[in-house]
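Of the protein chains in this complex, one is absent; all others appear in place.
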Amino acid sequence: MPVKDYIRERFFPHLWCPGCGHGIVMNALIRAIEALGLSKNEIVMVSGIGCSSRISGYLDFHTLHTIHGRALAFATGVKMGVPGLNIIVPMGDGDALAIGGNHFIHAARRNIEMTAIIMNNRIYGMTGGQYSPLSGYGTLATTAPYTNIDHAFDVVQLSTAAGATFVARTTTYHVQQMIDCFKKAILHEGFSVVEVLSQCPTYFGRKNKMGSAADMMAFYRDHTAPIGSEKKKENPDLIERGIFVQKDLPEYCRAYDKIIERAKGKGKKG
Amino acid sequence: MAKPKLKEHQIQTEWCKGCGICVAFCPKSVLELDPQDKVCVARPEDCICCKLCELRCPDIAIEVIVEKEGSG
Partner (left out) sequence: MKDNIRFIQGNEACVEGALYAGLDFFAGYPITPSTEIAEHLSYRLPQSGGKFIQMEDEIASMCAIIGASLTGHKVMTATSGPGFSLMQEALGYAIMTEIPCVIVDVQRGGPSTGLPTSVSQGDVNQARWGTHGDHAVIALTASNHQDIFAITVEAFNLAETYRTPVILLFDEVTGHMRERLVLPEEGEIPLVGRLRTSVPEGVDYHPYLPREDGRLPMSDFGGVHRYNVTGLFHDMWGFPSNNPGVVQGLLRHLMDKINNNAHQIARYNEYFVDDAQVLLISYGSAARSALHVVQNRRPRGERVGLLELQTLWPFPADLVRERCRTPEIVMVVEMNMGQVLQAVKLAVDDPEKVFLANRIDGSLITPTDIRNILRVIQGKGV
């Protein structure tokens, strides 16, 4: 199916700013789904609130646009309701890791099968450019006019520590890697996290003098390196890209199915 | 396998927001922004059909159509 079959064309052009990284994530996600040959009826997309979370309205799946930070909790109910569904949960950095932080670590801990996509543009874009837990020390934002004193999460480490069994990081520059990560994340039977370093040229970019959207993507090209690569060894300050965790552990819904088997057996006795 | 040959760039102008990403990262500098800040194909003959413009477009506004390979 061509890419346009996956979008709700009547709503295009979409609401994102020129050069917004979210559009690139959407583009890559569609291609990953197309490459996997998934049926549109088996996909449920659950998003929260923010520019990132508007992605669900533009895609032709079962789409659930929920409340700020709680997408993973809604998604848990959907997944347990019909475990055969393919659940994709795109969220912004603030939505997933500030207000949604608790639900993030618990969904990871449960290893419930769904794909969390952290569209990390290091800002709260929809509300006009406030700092997020991913903005980073020393950056400027509308609520950090004297520079941010908060240090950022390392999303890969956080996901891994919480128990996610598939953890990847990529950027909006590295589109082929992004498509590949999405494919593997969706196929992975467990809690998958893909962090996409993305750009908000309108707020984060302008406030922090990072140039155009293309400049910000070039920044990701120049400041990241594949995991364990020579480039990284030469410059330890670079951010690693790639698949950090990919392991097979019991998935939550399947484990609960076993509970049902045992409970049914018990119920029959006497 | 023969190298893919460009048929055309299909551009949905109403969706293009002139962000310049495709222009900036085209390895062969095929694309430019026109006076209305919409992408246009300046040097189609240089296109190597890498499709990075299509993949990196935030607006799904550009598609690289390649010639179907002949039977001969």
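Every chain is named by a letter (A and B) in the order it is written, and numbering of its residues begins at 1.
As a convention for this text, a contact is a pair of C-beta atoms (placed from the backbone, for glycine too) under 8 Å apart; a residue touches a chain by one contact, two chains touch by 3 or more.
None of these values were measured; they are calculated from a predicted model.
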{"item": "Chains shown that the absent chain touches, full complex", "value": "A"}
{"item": "Residue among A:Thr76, A:Asn148 or A:Thr224 touching the omitted chain", "value": "A:Thr76"}
{"item": "Identified contact with the non-displayed chain, of A:Leu36, A:Leu249 or A:Ala263", "value": "A:Ala263"}
{"item": "Chain not shown: contacting residue from A:Asn27, A:Ser52 or A:Thr66", "value": "A:Thr66"}
{"item": "Subunit A residues that touch the omitted chain in the full complex", "value": "11, 40-42, 44, 46, 56-57, 60-67, 70, 73-82, 84-85, 102-103, 106, 256, 259-260, 262-264, 266-267"}
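Simple rule for what comes next: only the chains that are shown with their structure count from here on.
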{"item": "Centre-to-centre distance between subunit B and subunit A (centres being mean Cα positions), rounded to whole Å", "value": "28"}
{"item": "In the complex with subunit B, residue positions of subunit A that touch it", "value": "3-4, 7, 12-14, 16-24, 26-28, 30-31, 172-173, 175-176, 179, 201, 212-214, 217-218"}
{"item": "Contacting residues of subunit B [partner subunit A, same complex]", "value": "14-15, 17-21, 23-25, 52, 55-61, 63"}
